[in-house]
Structures are given as structure tokens and as C-alpha cells.
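Selected chains from the complex are presented in situ; the others are not included.
The first chain written gets the first letter, and so on, giving A, B and C; residue counts start at 1 in each chain.
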Amino acid sequence: MRGLYVGRFQPFHKGHERVVDDIMDDVDEVVVAVGSAQKSHTLRNPFTAGERVSMITKALEDRDETVYAIPVEDLNRNAVWTTHVRSMCPPFETVYSNNPLIVRLFEEDDVEVRECVLFERDRFSGRVIRERMRDGGDWRALVPDEVEKVVDEVDGVRRLRDLDADDY
Amino acid sequence: MRGLYVGRFQPFHKGHERVVDDIMDDVDEVVVAVGSAQKSHTLRNPFTAGERVSMITKALEDRDETVYAIPVEDLNRNAVWTTHVRSMCPPFETVYSNNPLIVRLFEEDDVEVRECVLFERDRFSGRVIRERMRDGGDWRALVPDEVEKVVDEVDGVRRLRDLDADDY
Amino acid sequence: MRGLYVGRFQPFHKGHERVVDDIMDDVDEVVVAVGSAQKSHTLRNPFTAGERVSMITKALEDRDETVYAIPVEDLNRNAVWTTHVRSMCPPFETVYSNNPLIVRLFEEDDVEVRECVLFERDRFSGRVIRERMRDGGDWRALVPDEVEKVVDEVDGVRRLRDLDADDY
């Protein structure tokens, strides 16, 4: 059985990692759909899909179960979004999400959705991590070592700071 | 070091598999970019990106090296295509291709391209396999066992035959 | 003579219905262009184009005049928008709108635009109705019976409430 986990993963952090491990207790393989794949270089979406695929694959490569990290571009048409995701990913039976829109869309599509309890949500949050990157806070403790490495390789902290003035 | 192998993989066959194995002799990890990801259900592109990702991942999952199977949608703008591929895939140093357009585009982008010698090209060819599927010929011998299984699961042969009348 | 009435109709309400009736006093046939047709499942645009076409057609089917309910997708290019609308709709001579952008665009295109006086605008408003749906207020009094029925059939109130957490 395969489970789908959808997110933007800007960046992939320890909270996401914990969710994947929980999903792995239920299913044999996990499809991680990297949403808004075409977005990058903004304060809210700093990393490219390729960078996010690297983060996810590296962070999870010691797991026994197969993980598929699949970039999925936005279509900007909610009514066809679940079908679009299904066309881009290996088949899955269950969806794991806490996002109300995603839950609703898959429910209207008669796909089983399970709530995934987020681990220390206030702390392990993409927004918090991006803010710490910009402000010089400690973001490194919040992401897996492999993600830290990817962020450093692409000089991600400087990228975020350079963009800082732009989004307002 | 990472190598990129681009194709449509309609379907992934033993010729492709052989190329991936040759690339693995050169590099540590292989990124397989599944091109024209948004296309499916035509005689020339019968399988969805998700189905093609399944084929590739399953056929190569016993290899020691990491394989990334990444759907890449067409932008229909050749001048930005290599940059688009790079934004969707983990970073790579070398490209493997025999397609003249792909070779040319990556060369203009100053990326190293290596010719990959196709194994028995006339036999192991997507076009030949699709024709055999439609005509009742023996396509099974031309694809890895795992691909055969994916094709059967999605009832791929019947799909191709149903579409047969339409492309003309 | 044919008149055009453009809106998003999220949902179609009694204020819209009154405008259509007023337009029917001027013209023989009314084209109701359902704008942002590709949008749905958001707090601001909960209903699909198909659901909105159902609402409009059902609410107006007892009128003697012909009504065309036509979904029109956004092109996100204001400069060609009026031409796009004209290519999707039966020909019309007069446009009815209170939206400043629509008025301006059709005036630059030398199409006659007539102000349509909105009936009790504060009460009959898509925003008010969507808020009442979410908050448990009385939205039913503000829409034609046929619209109420469509909303119930697609479980629209629950859809809006499920989405509520997401737009912020």
C-alpha cells in the first residue's frame, strides 16, 4: 500500500520527517509530492523543486521503505488538482494531510484522507525556519543534517537574505 | 557525481535500462528526467508521468546507486528548457543523450554531454513497443519485468488499442 | 438585441437575478458570462463554473427570454480580456456592469456599457452570503430557491467551512 504526503517543503524539516516516519508505520511506500514545484527565489518559496527533492531524498535515504519525491507544478485550478497529482505520482490509496483545502479536495474525490498529527508544530514550521534563516536565528536544529547540507551548498541563507527586501 | 538521463520513456524498456546501467559506471547517482510529463493517453504518449515514474523506480530498485525519477513538464520554449530541467532536478554535472536537440541545448548551456550508445536501437524502441502492443506482437520481451507489471496493472495494452483510431 | 452581464456569481443571488430581469426589459436575450471560470474551492470562489451555470440556468429557466450562461476563464491579460469574452459568447451589443475595470475595458473597446443599479447591494452580496454560509447565518433568504438547491446538492456550506482555515 502506498501513501501520499503533499507539502511545499520550504524547506523539508524535522516535523515533516516525523510525519513521513509515522506514515511509514501505515504503508509500504511513501510518495512525497513537492507542491508549487515551479516556485522558487521568494521569501515564502526560496528553494527550487530540485533542491527540495534533494533534501527529501537525502534525509530519507536510510529508511527501508521506498520514498518517491515528485515535483508537482501548480495548475491554479482547484477542481482538477487531485487528478493532476494522481497523473504525476505513482498510484496511492491514502492521503496524509492537515491542510484543509487538500483534505477537502481529496474527500470530494473519494480518496481516503488521514489526519497526520504535526510534531511540535509551532517549532517545526517552514515559516519559522525561513524567518530564522533571515534573522540569523538557529534554523539548523530544526532540519535534518542532510537538509542543512543542501541549504549550505546552494547558499540558501544568503539567497533568503538577498530576497528579503523584495517581497514587501 | 550525478548524471542526467532525459527521455519520454513511453514505456521504459530494456534499451533504456542498459543506458542507465552504463551511466552508473560513470557516476554515483542518476537523475532520470521523465519528459513531456503532462502528456498521456495518446498513441505516442500512452502512459502518465506517474505510471512512467513507477516503471523506472521499480525496474531499477535493486541497483545500489540512487535513482531519481523526476517528471518534467514541457514549457514549449526551447531557449529556457535546460534551465527548467535544472530547476526541477537535483544538481547534475553530466548529461547523457542521443537526441540532437537535447545535446545542442545543453551544449549551448555549457553543460557536458556524453553520447550514450543505444543498445540494439531498432529492437529496443518505444515506437516498436507501442506498435507491438497495438498489433498483438510480443512487447513483453522488450521491457523489464517490473514495467510489464505496471503496464498490465493500468491495462495499458487495451488503452493503446482504444486510442488507436484516434490519432489519425 | 443581446446584452452581456459579467460576474463571478459566487453564488448567483437575488441581487443578480434582479439585474438580469432589468436587463431583460432592454434586450431580447441575455448572455451571462461566468467569470473566473477556472476558479473554485476557495473562500472567495467556492463554486465551480459548472455549479454556477446550473444555478443561473435553473434560477432563470422560467423566464421567456433566452439566457446563455457561459463560463469564461481568466486570461490574466486585461488588454485582451474584452476580446476574449467576445470570442466565447454569442454576439452582444450592450454590456451591463458596475465593476470599474469591466466598464473601463469595454469603453476602451468602444462597446456601449450601461450602469446596472444593484438592488440592496449591502444585503445581496456574494461576500455577505459566503460569510453567512461559513458563520451559520441565514443565506437562504438571499438566493433564489433553485440556487439553494444547487448549493445543498454539492454540500456547498460544508465545503466553505472546510476551506475556512485555509485562506488565511
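Convention: a contact is a pair of C-beta atoms (placed from the backbone, for glycine too) under 8 Å apart; a residue touches a chain by one contact, two chains touch by 3 or more.
Model, not experiment: these values are computed from the prediction.
Of the identical chains in this model, 3 are shown in place, and the full complex in the file is built from 6 copies.
Operating definition for what follows: only the chains that are shown with their structure count from here on.
Although subunit A and subunit C carry the same sequence, what matters here is overlap: shared residue numbers make up under half of all numbers found at their interface. With centres computed from Cα atoms alone, the innermost chain of the structure is A. Centre-to-centre spacing of subunit A and subunit B amounts to 26 Å, using the average Cα coordinate of each chain. Averaged Cα coordinates give subunit B a centre that lies 46 Å from the centre of subunit C.
In whole angstrom, the spacing between the mean C-alpha positions of subunit A and subunit C is 36. Chain contacts: subunit B has no residue touching two or more partner chains. Across the complex, subunit C meets subunit A through its residues 38-42, 48, 159, 162-166. Across the interface of their complex, subunit C is touched by residues 76-79, 99-101, 103-105, 107-108 of subunit A. Those residues of subunit A lying in contact with subunit B across their complex are 37-38, 40, 48-51, 53-54, 57, 61, 66, 68-71, 73, 86-91.
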